[in-house]
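Comments concern the structure below.
The chains shown are only part of the set, and none of them has been moved.
Chain nomenclature is as follows: A, B and C, assigned in order of appearance, with residue numbering initiated at 1 for each chain independently.
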Amino acid sequence: MSSALLPASAVHPPHEPALLSQYRHVRAATEAMVADLTDADATVQSMDDASPAKWHLAHTTWFFEEFVLTARIPDYEPVDPQYRYLFNSYYESVGARHPRPRRGLLSRPSLDEILAYREAVDETMLGLLTTAQTDAEAALIELGLNHEQQHQELLLTDILHLFAQNPLKPAFAPELLAPVIADPRPAPEWIRFAGGVVAIGHDGDGFAFDCEGPRHNVLLQPYQLCSHPVTNHQWFEFIEDGAYRTAGLWLSDGWRWVCEHGIEAPLYWEEREGTWWQMSLRGMQPVDPDSPVTHISFYEADAFARWAERRLPTEAEWEHAVRNLPATGNFVEGRVLRPLPDRQNTAGVLRQMFGDVWEWTASPFQPYPGFRPGAGAVGEYNGKFMCSQMVLRGGSCVTPESHIRASYRNFFYPHQRWQFTGLRLADDA
Amino acid sequence: MSSALLPASAVHPPHEPALLSQYRHVRAATEAMVADLTDADATVQSMDDASPAKWHLAHTTWFFEEFVLTARIPDYEPVDPQYRYLFNSYYESVGARHPRPRRGLLSRPSLDEILAYREAVDETMLGLLTTAQTDAEAALIELGLNHEQQHQELLLTDILHLFAQNPLKPAFAPELLAPVIADPRPAPEWIRFAGGVVAIGHDGDGFAFDCEGPRHNVLLQPYQLCSHPVTNHQWFEFIEDGAYRTAGLWLSDGWRWVCEHGIEAPLYWEEREGTWWQMSLRGMQPVDPDSPVTHISFYEADAFARWAERRLPTEAEWEHAVRNLPATGNFVEGRVLRPLPDRQNTAGVLRQMFGDVWEWTASPFQPYPGFRPGAGAVGEYNGKFMCSQMVLRGGSCVTPESHIRASYRNFFYPHQRWQFTGLRLADDA
Amino acid sequence: MSSALLPASAVHPPHEPALLSQYRHVRAATEAMVADLTDADATVQSMDDASPAKWHLAHTTWFFEEFVLTARIPDYEPVDPQYRYLFNSYYESVGARHPRPRRGLLSRPSLDEILAYREAVDETMLGLLTTAQTDAEAALIELGLNHEQQHQELLLTDILHLFAQNPLKPAFAPELLAPVIADPRPAPEWIRFAGGVVAIGHDGDGFAFDCEGPRHNVLLQPYQLCSHPVTNHQWFEFIEDGAYRTAGLWLSDGWRWVCEHGIEAPLYWEEREGTWWQMSLRGMQPVDPDSPVTHISFYEADAFARWAERRLPTEAEWEHAVRNLPATGNFVEGRVLRPLPDRQNTAGVLRQMFGDVWEWTASPFQPYPGFRPGAGAVGEYNGKFMCSQMVLRGGSCVTPESHIRASYRNFFYPHQRWQFTGLRLADDA
């Protein structure tokens, strides 16, 4: 990724409305990401779970065209009527759509045509953003921008997956973009929480996705949380102890998954003459022992916790902890990809809670009490996925900064691991 | 099923130890179930999820041989050393086992040989049961008997599945064995609960599976529960309203399941000239509008609740309700299969909570706070399945009576529906 | 298989019509085969390619009911109207049928009911056979009997496949039923044929299937044929030379098949402490080095020939050879299963051409010039299979004696090997 990724300024010009400025910023950040991708890189779909970069670019644009422009502008003429079919993701109420596993067959439209599509929609959007919006409109646009930021992260993890399939192991970006080292020698400590009836969920300040609320009380037993995420060094021990061959450490589904796929290490790990290497956005790199382990499935996270004679935290435990203690992480100004400079080295601090790796929790993704999805197509945003997926918390090294917050609920199926996924241990107190 | 299913007496003779008496009773009940099955009926496996009746007969026996006799009797000679391999279900710590999808290839040993195997093990077990047991031994034997009762229910649902595949639609038993009509015209009412911090989980009185504890507090919001399970009549309306073709009513996973499998009605339903028929243990029967709907997946239960603009109860809501109000159902003396005679007809009563259909809840099957699986192989009993399955509560028309209790947690994957599964609506209060 | 397999007499009583006598004989032979099978043995389907014994018993009966009785007798009342659906194999023109992969789900009707079905149809058939038949009727009945004999062979190979899946490795028959040893030390010699324009195909004397004609001329180049089929001893050498790991010996399709299925030896072979054992109708037996190799696919036969720097014969070469030289084999009086006593030991004799193993040829199963399938449903008998299958010649140790003839064309897909299949080498002269 070139330095062009950094927009000249993330600060909106004097008098420019905040939403307009945010719109410019988010859209530019997405385009900066693909600056070094070829048309071919942006076209191929490396597995059903992943999407081509081109598709991410177009789908996030379709979102604005479908939900904002078509709704707002009478007789709106779509940039290309076929894009409505091609770039709908999963909105059943919008209509038929190109099947997900066939997204990689679209060598046309080209990357340039998609960028022109973005430009055309941006022009209309920017015009609209200089006028007044109703609250509902503004909310939809804000949702669209947060949606686009989620796709920014997916775009990067999908490109990593694609490049990892290539025997040439190309590097996406020569620097950065990996969970960084917290401390040269992390010395984890256990931090205790008294539990009780505590409130979790979005508290109403700033943007949040619908699934982050309603804010509500839960009853927690006393518990403790580890100050650091699990590191690659700890994972070496897990492997060396034969954990991937010990049925008793695994959930039944997990053990079947290990056996059927011959799992022996985190995704992208490869042993070369006794040393572990890992495919990354920087290409093949030796696995750094002090970094948080990443690209593990929920099954692996759960087995590790059992092996360590601990457990995973629930999402309520995680959120309560981070709301009540100082926490560090890689959230940064300006953009996502730089490590936090001012690491504190004090005891009693939760380290690397944000912006390193998504942390698997023990919690299935379920509606909070009183949850009601929104009306219309955007009601499909989160609610319909509340089954068989597990919640992750915290945010990874490729998560946009503004998505780093205590109430954020990410979710994936237990076997998926192409995201930057890791874990932090918890235990009863 | 012949009347031989009814053991001459379920009451243990004077002076016979209770456990010995219980052993006789449970083992005889299993054998009574297969009295009218042919060797072929007992051999075929109709899908990977199901097991042959012969396998249920043998595996429940293997449980006693493996966990009780081999452990207790020095130099115990197994009845047949190959059975250790053939009839292990999923106990990784016991060793290799015959693969589950190949259970139906075992035309040998015959049903008679399996019954002889049971007799041989029973003889040794009965001898052992006349002597004193340690508490741990007694607990293991009690676990084995409860285990066998779970397989009694599976045996019946697996036979139903097998017979349903046969175009001849054979009847297993000419009478009984279906969720019975609660009231000729059920008039459901909504019953409110105040919520608050309430205790759920097994309270220590009598047998329970490990996953039913530890008893612990949870915080409930005020809620309401319907007095009756959803009936077939209500399901007709759901179908007629086009719900199986309305994407917006379904979870994303559920909609994919509906489309891939062409789901249009509950399992075993068949439309013949405008009337719905249903394969049952009594053969093909017209669907009775006043009976609880059954053989539905979690996806269908969830979609129904959304269509009805309600929701499913959590397992804690369900358990709290049943602990605090009079409840009726089909639990009976002597054996499982007779309806409760003394139905009350008062308001404020939860009807058909037990012994009609298993009720899908909104709760994923997760460990209760502080749950630790037992040591050794029996620790694999429940804990390793705590992922991607949903809890069902209440018990069905083929559930053994002694498994009917407030804390019982049954669990299946969201798409499974060959058990007697139904639902009851809940809502916020 | 009990000695009941041997009907008291294969000679028809004085004055009994030959076809009636043949009917009695063939039908009794089929039933004798299942005398030692349990209901369960006769019910299970061990793979899609195989059928349950019960199904073979019923389908061969259905053939007479459908094609003879229904056609001949006005208002014929079928024994059970549902059997028309259950026991049709592949006759599209007869109508819908129970799907092949679901044949093993029919625990009902029981083996006894199927035997009663046979008895009922036999009674009507025997009545009909005492009256005069038109030539067309007689031809259909003769076809039905030859059809049943083909199923006799399939019944035995399907049972072998089923028993081979069972870890208990049950024996079907304590004696016989394997390709026997020709000579304690077979000394194969090469026999030369001049080729030229030669006639092949059925010459009109006695019964033949439609695909055995029309008789026609083909032009053969000079060639030679080995006097003996390839033995297990030769196959040991093939294995020891690493042939199963040498891509260059295999057809492209064959190599893919080897890799995908991890093929390392003929079907049913198992290495135990350095010795090869083979599942057989007599149970597990050491592999006899002097017997013809069997249970190999066309891919393996072809690879062996390439390894031996020879080739497989075409079916025309095979047939021309056997029509022009003395040939020996296991065809016997009275029934199929005894070895030919009077083996000749002279040079220039083709040994074990008949009744040991089916010999894969180099010829795809294609219509002979001028071939026209019969009218009506029986026209589906062979013609529609003339694609992607290879011809085998000679007959195996479980082939009924009357199917042993020079023009007989058996056919299977190149990967199939659950029949008694072997090979004989050929070469250009």
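The criterion applied here is as follows: a contact is a pair of C-beta atoms (placed from the backbone, for glycine too) under 8 Å apart; a residue touches a chain by one contact, two chains touch by 3 or more.
It should be emphasised that the depicted structure is a prediction, and the values quoted were computed from it without experimental measurement.
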Given 3 visible subunits, total identical subunits the whole complex contains: 4
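Everything that follows uses one rule, which is that only the chains that are shown with their structure count from here on.
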Topology of the chain contact graph, where touching chains are joined (line, ring, star, complete, other): line
Superposing rotation of chain B relative to chain C, computed on C-alpha atoms, to nearest 5°: 180
Interface residue overlap between copies chain A and chain B, same or different (over half shared): same
For chain A paired with chain C, centre-to-centre distance based on mean C-alpha positions, whole Å: 61
Gap in Å, rounded to a whole number, between the CA centres of chain C and chain B: 47
Approximate Å spacing (C-alpha centroids) for the pair chain A, chain B: 39
Residues of chain C whose C-beta touches two or more other chains: none
Residues of chain A touching chain B in the complex: 90, 92-93, 197, 216-219, 221, 247-248, 250-255, 298-299, 302, 362, 364, 366, 369-370, 380, 384-388, 414, 428
Partner chain B, residues of chain C touching it in the complex: 38-44, 46, 82, 85-86, 98, 102, 104-111, 162, 165-168, 170
